[in-house]
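One structure is given here, and the rest of the page talks about it.
All protein chains of the complex are present and in place, except for one that has been dropped.
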Amino acid sequence: MTQTVTQKIMALNGAEAIAEAMRQINPDVVASYPITPQTIIVERFSEFVADGLVDTEFVAAESEHSALSASIGAAAAGGRSMTATSSQGFALMWEMLYIAAGMRLPIVMAVANRALSGPINIHCDHSDSMGGRDSGWIQLYSENVQEAYDNTIQAIKIGEHQNVRLPVMVCMDGFTTSHAVERIDVLDDNAVKKFVGEYHIDHPLLDVDQAVTYGPLALPEYYFEIKMQQIEAMTNAKPVIEQVSKAYGSISGRSYGLVEPYNMEKAELAIVILGSTAGTAKSLLDDLNDPRLGLLKIRTFRPFPTEEIAANLRKCKAVAVLDRAASFGSIGGPVFSEVRAALYDEPKRPQIVNYIYGLGGRDTTTDMLKTVYDDLDTVAKTGKPDPVQRFLGLRDD
Amino acid sequence: MIKKMKLRDIAGSTEHLTCGHRLCTGCAEPVIVRQVLHAAENPVVVANATGCLEVATTIYPYTAWKVPWIHSAFENTAATISGVESAYRALKRKGKIDKKINFIAFAGDGGTYDIGLQSLSGALERGHAFLYVCLDNEAYMNTGIQRSSSTPRGSWTTTTPVGEKIVGKPEYKKDITEIIAAHGIPYVAQTAPSHWMDLMTKVKKALKVEGPTFINVSSPCPRGWRSEPEESMRLSRLAVETCYWPLYEVENGVWKINLKPKKKPIEEYLAPQKRFAHLLKPQNKHIVEDLQRRVDERWETLQWKAEVSQQRSQQKQQQQTSANPTSQ
Partner (left out) sequence: MTVERKKWRDLPIGGVIITGGNAQVYLTGNWRTKKPVIDMKRCTNCMICWVYCPEGVILVKDGKITGIDLEHCKGCGICAVECPTKVIEMVKESKDE
């Protein structure tokens, strides 16, 4: 990577880093509403607007529902639009998530992941964005501040790609990433501007010479066909995410695929995880220096990288999928269910167990992750995954 | 000043809401929409809340709209149009658009008085330049005539049935026009399609304002009001003539009554509508009396508001003139 552009080193927390990326993207409209731990994004961005550093119309909406509704209006009008939220705000947007995707509007939304009420809790888990996993949005999960910044810029390019045209959410762990200051490399403003290019949709509302109708009533004769187009767009998104990642790598030196294998070459026992806890696992693996132990980080949860996951895990003896969200009454958490399904067609499947961890911001330490590898060792030796669902860091008898 | 319109000058011009829509026979909504769009001088972009108008005009793959149009959900029309308008301002500033465009939102009473009130209030407070038109047919007609906070006292709906113990809706209609006026936005008005000149003049006025404006329009609904389709404009007129639905406007904080009719008794408005049929029975006379009392009180309040606010505005003008005699 010798062609990379000059980059500036900055000390930013995740929320500030996303705000910085948004300043560089310079969207036409940002509509949002404050909610912990996302608030810093809108605060910083408001400062950019107040100081005239962006051309953006900032819509300080009266709710997240309206924030996303305004984003939808802006994107359909022909403007690049972005928003941000967390937890209850995400839940309040839920109705509009589906509509943004159904209208094929490439809105980019930052999500500072936070547990859902009740009881109310302001700390991280993934129950908010996991609840929107079937809404038709692309979901990128960030491990750290650098990734939150990089993913935000790439999200624009991915969502707006002609073969995709889908909204994208860039998730980062609330507080752990949103509020933790890290040293990151920030691209030159012009490089970002050039990378994201101009916003274009085929039928903007503001082209008053062509009367387009957005959001009609599609009855049984048509609804299915329109949904099929969304299904295809998600399939199309996979190669696009990889292309964009490559292109981004060529300017930044940082490239991310759909998944990130870590110490997986010879791994027999693997943990699958998304978000900041992947960093904790990497740190543990560095300390243990054991080729038998590996990590598979999922960066792209939607579209789900089925083949890539199967290819990385098929040689393992035992796999633990860590879910930072419960799926009440299911066989396991949402990541587990899908990873397990991804391995179904493998002739030789690893033993697979699920850990629910970190709910409501419960800390997950390297020691705790070490117990997961120890458990996996037992599972591999006995060949028995019982119990399939386990709970990490829970006070138990 | 708005020039007086002549129907002959506009009749035959392009219909921006075309025929082939599937609103019920005799529905007043398309009458109102046609009048609104014929009054608009600049190109418009329309946002529409979920409801009869939205559903019946855009049954895929058909659309009756010849202007750019967006519907996203029920409770968020004002938020949606505020996003469209924000993008317009951004793109205009960047020199990507040069045309003057007006933004109009249409929603029913459910989408305005009830589920959409928050997003409407927010958009008005933020000051987006758009006209919000409420098509008030006084119940959730699209789902089959359920009561809303706009449904008048005594009215039958499917969720306020005429029962042995409770006779129609016990509560009064919410006064949304005054609630919107309390936002202190530049222009708020109430009108009716029977008074097309009043309606179209108000639309023209509203679209000249660089800020949020609101017009509440009484929209007779043969299906929900249990009235004859051909009676829709007559009912609209009766609503005005009984002072049930006064034609008035609030321009920069000054209330003005646009028509002071020789007030007809409320029964004349109620009688042709079977949703009120039970009220005409002797045992429910007290409800009709109560409705009449309510109409009278509100009509008085409105006149008082108009008088006081106009006096105050004149005083202010005089003070300014005497303080600044040269500026005249």
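Every chain is named by a letter (A and B) in the order it is written, and numbering of its residues begins at 1.
Definition applied: a contact is a pair of C-beta atoms (placed from the backbone, for glycine too) under 8 Å apart; a residue touches a chain by one contact, two chains touch by 3 or more.
The structure presented is a predicted model; accordingly, all values stated were derived computationally and were not measured.
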Of the candidates A:Ile226, A:Ala247 or A:Leu288, the residue in contact with the absent chain is A:Ile226
Of A:Gly14, A:Gly215, A:Pro261 or A:Pro350, the residue in touch with the unshown chain: A:Gly215
Among B:Glu41, B:Glu230 or B:Glu268, single out the residue that touches the unshown chain. B:Glu230
Pick out the residues on chain A that sit against the missing chain. 102-105, 165, 202-203, 210-216, 218, 221-222, 224-226, 228-229, 233
Which chain B residues would touch the chain omitted from the figure, given the whole complex? 7-8, 11-12, 15, 17-23, 25-31, 34-35, 57-68, 193-194, 196, 228-234
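Just so it is clear, only the chains that are shown with their structure count from here on.
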Measure off the straight-line distance from the CA centroid of chain A to the CA centroid of chain B, and report it in whole Å. 43
Can you name the residues of chain A that touch chain B in the complex? 28-29, 31, 55-57, 59-63, 65-67, 69-79, 81, 95-96, 99, 103, 205-208, 210-219, 221-222
Under the stated contact criterion, what part of chain B meets chain A in this complex? 43-45, 47, 54-55, 58-61, 63, 65-73, 75-76, 78-91, 93-94, 97, 99, 101, 118-119, 121-123, 125-126
